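Note sheet for the following structure.
Note that one protein chain is taken out, while the other chains of the complex remain in position.
Per-chain residue numbering starts at 1, and chain names A and B are given in the order in which the chains are listed.
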Amino acid sequence: MPMPDSPPWSGDAVAATLERLRARTPLVHSITNLVVTNSTANALLAIGASPAMVEAEEESAAFAAIADALVINLGTMTPQRARGMEAAAAAARQAATPWVLDPVAVGALGYRSRVAVGLLAHRPQAIRGNASEILALEALSDPDRPGAGREAGNEGGRGVDSAHAPEAALRSARALSLRTGAAVTVSGAVDLCTDGARLFRVGNGHPMMTRVTGLGCTATALIGACLAVEPDPLLASAHAMVLVGLAGELAAERARGPGSLQMELLDALYLLDGATVIARASLTADELRAV
Amino acid sequence: MPMPDSPPWSGDAVAATLERLRARTPLVHSITNLVVTNSTANALLAIGASPAMVEAEEESAAFAAIADALVINLGTMTPQRARGMEAAAAAARQAATPWVLDPVAVGALGYRSRVAVGLLAHRPQAIRGNASEILALEALSDPDRPGAGREAGNEGGRGVDSAHAPEAALRSARALSLRTGAAVTVSGAVDLCTDGARLFRVGNGHPMMTRVTGLGCTATALIGACLAVEPDPLLASAHAMVLVGLAGELAAERARGPGSLQMELLDALYLLDGATVIARASLTADELRAV
Partner (left out) sequence: MPMPDSPPWSGDAVAATLERLRARTPLVHSITNLVVTNSTANALLAIGASPAMVEAEEESAAFAAIADALVINLGTMTPQRARGMEAAAAAARQAATPWVLDPVAVGALGYRSRVAVGLLAHRPQAIRGNASEILALEALSDPDRPGAGREAGNEGGRGVDSAHAPEAALRSARALSLRTGAAVTVSGAVDLCTDGARLFRVGNGHPMMTRVTGLGCTATALIGACLAVEPDPLLASAHAMVLVGLAGELAAERARGPGSLQMELLDALYLLDGATVIARASLTADELRAV
């Protein structure tokens, strides 16, 4: 429970979100990629949510309507999975289920770039990507730019890794947020979260996390879980980034390499307590001047 | 080897099943969901079976015919995978390959409910689900009930988690067993296994197992492995539930959280020996009065 005068970017506020998450065990519907299906489900279970992976178009709309949040991740995209995503996102919007989009490798690949732009029409509450992905998605979704909705030109990253630092994508993140209404998170050594008006920086995390596949996807899934218990999408995004980053720090203190880091991170999400969150959260509010 | 006068629900009998499993390394064909493909294969390898995941309809029938057992799990269902399951189950029945059905989230979702009812026509030797899934599958497969084969109404669980305790599903489990001829297992804090005439309760397990994704799916896969070496499907089911529950208990003694539990469980399945099984199996036979 945050102190009455704690700002929403304090460790107290993050701890309060975590407490609500565990009290409510929100049902988080995920349509994600083949690489991280298991690790995403385990991270959601470890933190205290209830994950369910339902991807076929025959089922995904009905399930998105009853879920507490929806996570859509564009990795290992196929036309079948794209149809399931489209149905789920439309149903989520109609049922007021909050949802988050992870535009994996958008910009580098034309097909999924078009799928991503199409999904934006269903108004995600949050978007999380690395700098290259956010730069590309902003360019692709700009109706005033020639070629918008098709290819991102040379903005694209190199596969799933970013070719840019987060700060380089701040202007695009703000524009994307204003255009779509979503809170936008650019993850990196320091994560940026903005809704166009406000800007938070999250300093939690550890460099070895980049050597475990899909921890960005885990972060997106935790944003989904937080959207179910925190009505402000920007706070939900920033709090989730603190939680995953802090779990990564704690895991790195015990890990020898990426194999043990992956295991320890699940233990850390499970063991994370409010006192540790309050003591170690690195979340700062900044002014978002004209960037 | 069980003592000549050991009942089939003794630890000796479970240890004998484990010994046969390791001696024969049965080829266990699995068509399972995207969340647990890796953990299912690893659990089967750890206990001593030989897993093979073959799901396309172009291949699944031919493989089910040569396998020693078949596992069909309805999680992350798609029409493509449903066709592969249908072909495999039909071939298994024709080739007398024993098979087990895991009706993940049946009742909550209309599409997979229909697939599940269709698969029952191929006469699985065993079925394992949580209480909500067994309640729903029994209702869906009842030809005398209005709406059978379509929706399970409000029997359905909340996503993949059960909204009911196992004992609440005992009557349905018995009816489903009598209707289908399958041994039916309802998993939970205490697991129930019945073939309509007999009833076993399995007390092995640990609460933290619910925080690792897919351990129910692992239990189903081990039932498949036991079906290959134990001709009585009820004993195969009950013995498998002891083995996975006991491995979970042993793992929990060493684990800090769900990440280490998942890793330790594979080690425990691999290291499990007959003496430990005999000392710690919690398997009791009960009378199945009119319930």
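The rule we apply is simple: a residue touches a chain if its C-beta (ideal position, glycine included) is under 8 Å from a C-beta of that chain, and two chains touch if they have at least 3 such contacts.
Being a predicted model, the structure only gives us computed values, none of them experimental.
Of the candidate positions B:Ser6, B:Ser50, B:Thr210 or B:Ser282, contact with the hidden chain is made by B:Ser50. Along chain B, the points of touch with the absent chain fall at residues 27, 29, 34, 37-38, 41-42, 45-46, 50-56, 58-59, 62-63, 66-67, 80, 262-271. Within the complete assembly, residues 33-36, 38-39, 75-80, 105, 108-112, 158-161, 210-214, 255-260, 262-263 of chain A touch the chain that is not shown.
Just so we're on the same page, only the chains that are shown with their structure count from here on.
The geometric centre of chain A is 34 Å away from that of chain B, both derived from CA atoms.
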